[in-house]
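Every protein chain except one is present and positioned as in the full complex.
Up next is subunit A:
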């Protein structure tokens, strides 16, 4: 039994930011107190003075790549777990785009076992929608669900054959499964590593029109309408996709949308002189698109912010831009980067944690993401203002490919609890 007192309680469900205390017991929140609490009353229990810092539900990060199996030198369950607790993520929802693909119940069980052995946080695996993410045959969605897969996605390998996609979505709908799509017209975006426009033309890099996202989204949403499947867009990153998304939501389709922290905080110009740490999928967009996505996030058209954590080793990034691997690590930088939106007064802290914790938890049917009595005690204590310059070599991930290297950041995690157990107590160094 632990009492966390003198804390700013950030509750995204109630939308409140109040000084108070939490009593946690048996892995759940037992009681919530408005300040002040009489500490005498709890003298028998462990007491932690939060020093007036923020206590919030831990982040639920959908779309994290842990490179087990296959590329453990890029990220293991152990290193990802360490990165997660330091970054304030208490639930990792993993992507199946490993080598080999997570597309059998055995593979899902392997991931769950590895996670239990090596990570202090909750790990919920997603499985592929089609075998090998090849877009030809659907996976055993029923067995995979039984084994513990929480959602189905082929990640950036968009199912090009519409008939295959249609059947997979229809089958998934029958099981009530959640499908996560990557809205992108696959032919148009083939080989592209930038968003088309003046800047990509100047750099002479192969680029894709931002309209490819809208086209991909329209196709998927038509199939959602036909099948009734629960569907979530992993990353909406362009202004052109937003009217399509809004129309589907207004029509009452079971659709939600996410975006990546990178698309919310960076734009195409960050690529500058071919900096490969800024090569992500989909590519970084124009500033107009970034602002449109930010507005959609504020307005609630976009529900979730993810890190899209994609570890890549030095070798695969130290290449000419076109040949370099895509992706950026994000587990540890998601919160400080997202806090820019709070410091810029675009969102309040409870609103931010709705995007980071509550909404993804609800999408997956999890009890966490709230500070309510009875909710799992998956908590983070953080100082939203603490300034520092990010040094990528200080990251716990095995791969250090962060686009925020040497940037001034604000906000640091001071403590992390998973099911009431403290798994991180701030920088030990």
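To be clear about the criterion, a contact is a pair of C-beta atoms (placed from the backbone, for glycine too) under 8 Å apart; a residue touches a chain by one contact, two chains touch by 3 or more; residues count from 1.
In the analysis below, contacts and distances are computed from a predicted model.
One chain of the complex is hidden; its UniProt record names it "Aspartate carbamoyltransferase", one of "Aspartate carbamoyltransferase", "Potassium-transporting ATPase ATP-binding subunit", "MxaA protein" or "NADH-quinone oxidoreductase".
The residue touching the chain not shown here, chosen from A:69, A:132, A:148 or A:197, is A:197.
The chain that is not drawn here is touched, among residues A:175, A:226 or A:319, by A:319.
From the options A:67, A:165 or A:205, the residue with contact to the chain not on display is A:205. For subunit A, the list of residues touching the undisplayed chain reads 191, 196-205, 207, 209, 273-274, 315, 318-323.
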